[in-house]
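Here's the structure we're looking at; comments come further down.
Of the protein chains in this complex, one is absent; all others appear in place.
Up next is chain A:
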Amino acid sequence: MWKEVGDREAGRIRPRSFASRIRSHRVASLQLSNRKDIVTPHRGAVNSLQVDLTEGRYLLSGASDGSAAVYDVQCPTDYEGAGLVAKHRHLFVVDKQVEYGHKYAISSAIWYPIDTGLFVTGSFDHYINVWDTNTTQVVINFKMPGKVYRTAMSSLATSHMLIAAGTEDVQVRLCDISSGAFTHTLSGHRDGIMSMDWSTSSEWVLVTGGCDGAIRFWDIRRAGSFLVLDQSQTQFGRRPPLLEKTFMKGLETRALSSGQSSANGRATQKKTNSGSGVKHLSSSRYLRKGAQRLHPGMMSSHSRATAHYGAVTGLKVTADGMYLLSAGSDSRLRLWDIESGCNTLVNFGAMRLQTGKPIQLAVSDDSALIYVPCMTSIKALEMWSGRTSMTFRGHYESVNCCWFSPQDQELYTGSNDRQILVWSPSVSYSEEVDDGNRKEQISVVPPPPHLGRRSVLWRLGFFVEFREIETCKPFNFCLEGLEEFRRIQF
């Protein structure tokens, strides 16, 4: 660690790689946090978790008792045991008592991706509610034909405000918040839809997984699905088998996308990637299925290919938008190359997944680790080797959902035992450095939220130094004590 800082100061390593090294180091040391307790007001299983995408500060949870709650994961509400344990109590909770509140279990709770002023909950009482965070009242609700399993909003969308809803019904519905009406129904699945996710490379592409075992890709601007994943179509590893015709093009696009996605945040992707994703996806489709002469819209709607035996319970598109991770009730985890639509045949080993409920998967921000709820534990799997790198045990009943917060490198998990657990890097990564006669305690601690992402705190003895995370240049210092950090104005 200290060596890396030295290297960075000497300019031997690039700022970006320095930051990613620190991050990956922290991610590798995740463990159950003793310092951070999230106290849930829920009286039922926690089904859905999401930290807001704008500030990375507010955690939204939806539970089986029909309640949803929001917590501040940065600032604790109170302390226990002389400041040893920080308690994060809910900022507010909405439940049955609120007007138009959900009567039955909330299966999915998501933030409005643009800001934290709205959040959306889908419930087994057939309703999707859009809530105003500040008044904690329902703004709009949508009546669905059946139980709502999953709702999703595109994090990239700039031209639409659609909530995609997967229900017991065979059709996927898109609800428009701005008009309060359904804009589309996407039909093609033969059974209810348990899981869905928006593409992270195109705002128009939606991925849905049904109880019929199919994973379908939809371009919401057209009718019908344009791609159905087939588990029997396989490829080994990252790269698809090179076809002569696509060789040059494939190489080009992949180089482009990997360059953009590996270290950039979402914000940069939003600007550059939004238009191009669909284009090359569609082009690859044409190339692959060129022989068939069908109406482009109806091309794969009759396909009965399945991605899993049994229902598809979880879907997650990686942050770079290139790969799709799916979990099925056949207790398999599959990694798909979105571009080729092939199963990459990564062996994730034998595991047991919850079959009756949709599960929420998480991927670390550099797409190296996948977090999968496996019954009472959470497994961290390496994406390309499929090896289990860590197993997080702490829950006493089946885990339903997990959420990885890329900003704090923390993992939040919700389970049937009503707990939300925080898995954080072992606090204050520290080394002892001999500096002359004096031993200095130097550590990096996550910066307080109001300092922004661009800072790292160096603790040197009693002094705490603030440095830019990119350049490692010190820009301020103060005496130790977290309370004091907050009072300093920058």
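Keep this in mind: contacts are C-beta pairs under 8 Å (C-beta built on N, C-alpha and C of every residue); 3 or more make two chains touch, one makes a residue touch a chain; residues count from 1.
Definition applied: contacts and distances are computed from a predicted model.
One subunit of the complex is not drawn; among "NADH-ubiquinone oxidoreductase chain 5", "Aldehyde dehydrogenase 16 family, member A1", "VHS domain-containing protein" or "Probable electron transfer flavoprotein subunit beta", its UniProt record names it "VHS domain-containing protein". Only one of A:E80, A:D115 or A:D132 touches the absent chain when the whole complex is considered: A:E80.
Among the residues A:S17, A:N34 or A:S385, only A:N34 touches the chain that is left out of the figure. As for the chain not pictured, it touches chain A at residues 32-34, 37, 80-81, 84-85, 376, 393-396, 417-419, 421.
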